[in-house]
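To keep things clear, I will list the structure first and then write my remarks on it.
For this depiction, one protein chain was excluded, whereas all remaining protein chains were kept in their positions.
Moving on to chain A:
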Amino acid sequence: SAAARRPWRLFGAMCLLRLPRITQPLEKEEEEMAALMEQIELEKSLYSDHEMRKLEEEERLKRRKESLYDEDEAHGKTVIMAQDLEEKWEQKFLRFKAAPRITDADKSNDRTSLNRKLDSNLMLLVKQKIGNQELWLLPQVEWQPGETLRSTAERAMATFLGDHIQAKVLGNAPYGIYKYKFPRAIRTEDNMGAKVFFFKAFLQSSDLSQAKLKADYLWVTKKELGDYLKSEYLKKVNRFLLD
């Protein structure tokens, strides 16, 4: 279009989220409420078939002890008691060992690993050179004429993670914007500053071993973002992140 060239440079940044794999621990009120609900359900319920069987067998055992002759021996067959079944099931359950909720990466605080903090969202941060500073940022790349901002963000993701990333971008519209003016030394009439548009995407593939990460990268939760991002940038990013 023949409009005057705006003095802002455009960047597209991608906020790549790894969604939680396990449930978050229950709050105190939630636990108390869950216990109460279970108790009420138990009180309102009737005996199930298994419990009826257990009660009958207990009665029979009592009668056997009190009476002089054994009724079951007269029949001559051994019966599996419900109590034995319960013990068998309990043993089987105890033998099964589930995967731990707190992984090794959690214990060693290895922030480059994706196996950390499985109950919260993890975001990708990369170290990029802006001007003459090395900063931790969400992966961003400058917009080139002829592409939409969404494809700029996707290109940013591909630059840092390689082409074989499966991510679901949530829509065509940007989620947030960070506007900043260049320092006076570089600022000109045509080049006042930059606008960074943030897009959000969910990581689909859990295996990133094929990805060739070219720069320093980190996967961090929303609370840990404050350790790496600058305050103004952090404020804008926190607005569109749901915990």
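Note that in this section a residue touches a chain if its C-beta (ideal position, glycine included) is under 8 Å from a C-beta of that chain, and two chains touch if they have at least 3 such contacts; residues count from 1.
Please note the rule applied: contacts and distances are computed from a predicted model.
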Name of the absent chain as recorded in UniProt (options "mannitol dehydrogenase", "Large ribosomal subunit protein mL40", "maleylacetoacetate isomerase" or "ALA-interacting subunit")
"Large ribosomal subunit protein mL40"
One chain is left out of this view; which of A:Pro100, A:Gly131, A:Pro183 or A:Gly226 touches it in the full complex?
A:Pro100
The listed residue (A:Arg64, A:Lys179 or A:Lys223) that touches the chain absent from the view is A:Lys179
Of the residues listed, A:Thr148, A:Gln166, A:Asn191 or A:Ser205, which one is in contact with the missing chain?
A:Thr148
Could you list which residues of chain A touch the chain missing from the display?
1, 6, 8, 10, 19-23, 27, 29-30, 32-33, 36, 42-43, 45-47, 52, 98-101, 103, 118-119, 148-150, 168-177, 179, 195, 197-198, 202, 236, 239-240, 242-243
